[in-house]
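This is the structure, below, for whatever I ask next.
Complex shown without one protein chain; remaining protein chains in place.
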Amino acid sequence: MDGVGSDVILSIKDVSKSFPGVRALDNVSVDVHRGTVHGLVGENGAGKSTLMKILSGVYERDAGTVIFDGQRVERTTPHQSMQSGLAIIYQELNLVNKMSVGENIFLGRFREMKGMRGTHAKAREILDSIGCNIPTTRLVADLSVSEKQMVEIAKALSFKSKLIIMDEPSSSLTGEELVELAKIIQQLKSQGISIIYISHKLAEVFEFCDVISVMRDGRIVDTRPTADFTRNDLISMMVGRTIENEYPPRPQCVGAPLLEVKHLNTRKLQDISFTLHYGEILGLVGLVGAGRTEIVRALFGADKVRGHEVWIDGRKVKIRKPMDAKEAGLGFIPEDRKLQGLVLPFSVESNITMAAFRKFSWFGLIRKSLEKGIAARQVAALNVKTPSTRVPVRNLSGGNQQKCIVGRWLELSPRILIMDEPTRGIDVGAKYEIYMLMKEIAERGGAIILISSELPEVLSMSNRVLTIFEGRITGELIPERSSADEIMSSALGMARVTA
Amino acid sequence: MTNAEMNMGLGAPAPKVIAISPDAPRRGKLVVAFLKEYLVLIMIALLVGITAAVEPKFLNPANLINIERQLGPLMMVSLGMTFVIIGGFIDLSVAGTINLVAVVTISLIQPLGQGTALLLGLGLGIVCGALNAVLILSSGAVTQAEALFLTFGMSTVYSALALLYSHGSTMHFWDMTASKALFETIGSGKLGPFSVSFVIFLVCLALLWFFQEKTVEGRFIRLTGGNKTAARLAGVSIARSIVTIYVLCGFMTAVGAIVLFSRITTAAPTIGLGFETNAILSVVVGGTTLLGGKGSVLRTVMGVLLVTLMSNCLDLINVSTYLQVAVKGAILVLAIWLDNRKQA
Partner (left out) sequence: MNLKASGASLLKVATRQKAFIAIVIMLVGMLFSHSGFYTAYNLLDMLNSTSILLILAFGVTLTIVSGGCDLSIGGTLVVSGIVAVKLLNVMPMWPAIIIAVAIGAVVGFVNGFLAVHQKTEPFIITLGTGLLLVGIAQQLTDAHPIPATNPDFMMIGNGDFHGVPNLVIIMAVCFVASYVLMRFTAFGRNLYAIGGDYEVARYSGINVIRTKWLAFVISGAAAGLAGVLLSSKLNTGSAVYGETTALVVNCGVVVGGTSFAGGIGGIPQSALGLLVFGLLDNSMNMLGITSYYQVLLKGGAIVAIIWLDCFNQKRKREAV
């Protein structure tokens, strides 16, 4: 499957891309043939989205070559790449909600289409060609997700795309809509258009794709015709890796029940109920967008919810806002430390102490010496590398920034610590330090709810794992007793498993 | 974050690993940094120097006293405004509040006595501030722009109320038979070598500085302005900060209004004209960024000083009031633009 024949529409050779501390793509090579549907599977963080962004021009690759339709692809922009025939349909659809379908399809090309008339006429033509009968004047905001996808496909077609990359196209479709999508894919294929189909829904990948590539840790593990794969093969390849002492031994101090959440419902979540024990590390495993962060944010009072119950230590607790959660003994390390966790221009000291005012104030007055003490203590305890506690926290590396947030909450000795992607974008050394910290917390009787997109991390650190899929809990497993494959299957919504 | 931003991964992978340089920045950079930090102070010095040279009347004791007197009201209002801006919001209703507090307070001297009138006037300022806060909180306004429009609108309402209450007429001290000694002292009394209003200013400054630096509430306001989301997730009550900043601003505005009409012994329902722009200008020029989180009342003091000195100097060289308004507008635009570039 090598060589750049006229039958290969996209040839990727030895493409690599690194970010500070992270090697996102490592010598990735794959060929996509014309008129095929090429599946791409891999867990969160495997490198699929980085690869897409390099193809569309959002990122620049560090090394390797990309040849599309016979032309080498050098510095390009998303718009240029669309024009050259490579279209990407993102999971979070790239449409202007407040405008009509027709205008969205030809966004920025109003003049070429000779105005409103031309735009809507041509849009109608394209939509009809894929069997879609949405009126072109309807606002995108009023469409269902599947209809929005049709609009995106129409948009791609309007650029006479030769290759369409679909990122999780079916994550929000009903059974019927899926059938429609299947028909369209077949139609596109028969028109000679190639498709890269990125999805976690292995059933569809098997059904639609001619060839499948599996990615893991920034590499392509294997590329084979679909017929040569079994589902188990795929899953194993997605998760299998050698775990080389990356993680400390799992803490084993699970005690009595500490926290009970009952019937948590939001727009996205459906009837979430679970228990958390003293000394337990509970992992939430699921795909991006499954609802893990929504669950913890709802628990912490950061978002509005409908009528749920939270019981701590056998007593019912009302958590309406983060302050209530704090009082109840919860702590929260958010997903995006720069936007949600830190006040970047403020000092390391301020950032560390900002949740702990009770401990260094006296009748509403700040006692500077106590504040300094707290900051110094946490910096020392967590080994935060900083010249002083007075420098702006934005000067610190990602790992050290994260430690500041951890220190902020540890100072309060929370009974329950929620950690959402705690080691994202952090170097290996700092990661290990955070794992050790988690172990210590658990050993002292604290409980941790851990969200991580790195499956090995969650599996190695958690005593118990809940799999979340499309807003529901689909499984409760013990990593010590279940295989990574089983857990992944559950997270992909394929089986309801209780260990 | 918009969908496109999510797709393009603008929330995405690792942050830059910036090496923490333990070595001091080069000498040249130090000088530039120093200049930037103390730009306002330097400008004040320059302005004073040049004007004193060009127009010797500037250093006349009468003129200096005049300047000192003029500082009072604007200082009060600007100090209050500082907290609103540090908190990441803005308050354009101060002009209307001044109008209302002035006419109401002065009108109550005769029927209720000066002490009560004073207290009620201050109370009214608090009420106006609280009303602003309620409107902002209840509408779910989270951005500075939304707060700007709401408070701008409230300024119209308060001004209209002032007009209605006073029937458009101006009240004078000499129309009243009741004792106005309290207000007269505030306006023109002296305490040793200083005027009473200056002493009031010092006291307020001390208290506000203390509040800003040494209290938990002051720190909460800074955090709210620095990063609302992070502050909220750390357990800071954004709502409480909003109420605090607007009530404080309302109160200080009332203080400013009282000092103002006490000084000129009359209260017209348009007495507050232009205060909101002068106050914001003073705060921004002083170095407190409109983006919130950073700044200090001390900086605002310098800002007010500069703005007032500038008015005085321009007056002395016979520049018309209107051109001064234009100059202020130009400086405001310049200051905001530069501030924007600095923070980016």
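Structural remarks
Letters are used for the chains, namely A and B, taken in the order the chains are written, and counting of residues starts over at 1 for each.
Keep this in mind: contacts are C-beta pairs under 8 Å (C-beta built on N, C-alpha and C of every residue); 3 or more make two chains touch, one makes a residue touch a chain.
Given the structure is predicted, the values throughout are model-derived calculations rather than measurements.
Shown as candidates are B:44, B:67, B:112 or B:157; the residue that touches the absent chain is B:157. Although one chain is not drawn, the whole complex shows that of B:141, B:171 or B:268 it is B:141 that touches it. The hidden chain makes contact, of the residues A:306, A:368 or A:444, with A:306. Although one chain is not displayed, chain B still touches it through residues 2-5, 8, 10, 90, 135, 138-142, 144-146, 148-150, 152-154, 156-157, 159-161, 163-164, 167-168, 277, 290, 320-330, 332-333, 336-337, 340-341, 344. Considering the complete assembly, chain A touches the hidden chain via residues 78-79, 83, 94-99, 103, 107-108, 110-111, 115-116, 266-267, 304-306.
Just so it is clear, only the chains that are shown with their structure count from here on.
Chain B meets chain A in the complex at residues 3-4, 6-9, 11, 13-18, 20, 22, 213-217, 219, 222-223, 226-227, 229-237, 293-294.
Across the complex, chain B is touched by residues 19-22, 24, 49-50, 53, 58-59, 78, 90-95, 300, 302, 321-323, 325-326, 332, 334, 336, 338-346, 350, 354-355, 357, 361, 364-366, 385-387, 391, 395-398, 401, 408, 424-427 of chain A.
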